[in-house]
Structure formats: C-alpha cells, structure tokens
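Here the complex is missing one protein chain, while the rest keep their positions.
After this line comes chain A, so read on.
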Amino acid sequence: MNFFPNYYSIEDIFVTQEKVECKVNTKLQRMGFLDAGAEGDDLEPGRSINLPLWYIKELKVNNAYFTVSVPDIYKNVHKAVCEAETTHIELGRLHPYFYEFGRYLTPYDRNHVIGRIIFETMRQRVRHLLDISKNDGQMAKSELRLDNIETKLHEAGVRTNTQYINWLQMTGNKILISELVEEHQKKRKRDRSDDEGDSLPSSKRVTL
C-alpha cells in the first residue's frame, strides 16, 4: 500500500506495467514495432495501440505523439458511484490495481471525473471493508471482490482483529515459532514427501 511509491516499490512497478490504449497523432518513424498490426516500419497516425504506463508516464500529458484514452472501467463505475452501490462491484475483476491505476490516469481524463470516482468508490466501500474484516476472514474469500489496496487493508484488518482478541483473552503470551521458519519447514516437508513419492534416494535432502 503506497500512496507515494518509492523507486523500489514492486507494487508501483506492477501498476506501471499496465497497458493503456493510445491513439497515434503523428507519423512516428521506425516505431512500427509498437503496433502488432502494422505493416511498415513506421507508426501511422490514427492507429490505436496499447502502450505500457511506464512509457506514457515519461511523456507530457498533452504531447504531440499520442492521445491517451481512459479505459472504460472507470466510466462503468461512474454510474454505480452516483447510485451509491459500489459495494457490489467486483473491483478486483475490473482491475487488480483499480485505485493506483486510476491515480496515474487522472491527468489524462479530460472530464476530470476519475479522481472523484476513485475517491467516492473508496469512501463508499471502506465501511463494508471494515465489516468483513471483523468477520474473521471467513467471508467467502472471493479474490475478485477486492482490488490490491483493499485486499491489503482487509488482511491488516483481520490481523489486527485477531491480535485484539488474543489480547483480550490474554492468550498472546506464548512464544511463537517465527513465520518465516514455519513456512520454510512446511516447504521442506512438502519437498520430502515429494522425494519419497519419486521413490528415488535423493541426495537433495537437507539436514539442519
């Protein structure tokens, strides 16, 4: 979760890898490789191509080469926002990085609605998010319901809730096995049973 993503932020790299549809405005020499359907070496004006966000980001908003067209998903959400029914939207299906992607697209939106849309969507959904977090993570874990930020918020909510309950019941005093070690042990066990499944004497077996 990163509102001011740093250079090393993997999430931000994931977001900027997304493709945006652009219209070509001028003839661009030898850039035909960007267009899968192009015949010649050059990029012809009037064609629509998908460009990665990391390139668009480097250009000026009103550059002479490309016009960015805003994806439909934000237009579709608009109606739901107006009717205050965003909790039913399967945001993760629309786009795994709905909010962060939207943030990058706001400058290209000539109607200036995206910013409002993502803000309103979050505002309407965050209450619902709180409710399902209290529900001990048992809500039919449909991954498509939530976008990346919401999933993280949900995880944090569930974790905080468990910690709070543990504290109330005074069960949090035990020393626990470290999470990394536990995961590693599980993986080793899996590998071991795989090895036995192969019935080959494996030299890979690791001793501590």
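Just so we're on the same page, a residue touches a chain if its C-beta (ideal position, glycine included) is under 8 Å from a C-beta of that chain, and two chains touch if they have at least 3 such contacts; residues count from 1.
Criterion: contacts and distances are computed from a predicted model.
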Query raised in the report: Just by its UniProt name, which of "Exoribonuclease phosphorolytic domain-containing protein", "DNA replication complex GINS protein PSF1", "AP complex subunit sigma" or "Exosome complex component CSL4 C-terminal domain-containing protein" is the chain not shown in this complex?
Result: "DNA replication complex GINS protein PSF1"
**Report entry** Absent-chain interface as seen on chain A, which is shown
**Finding:** 7-10, 13-14, 16-17, 28-31, 33-34, 51-52, 54-55, 58-59, 65, 172-185, 187-188, 206-208
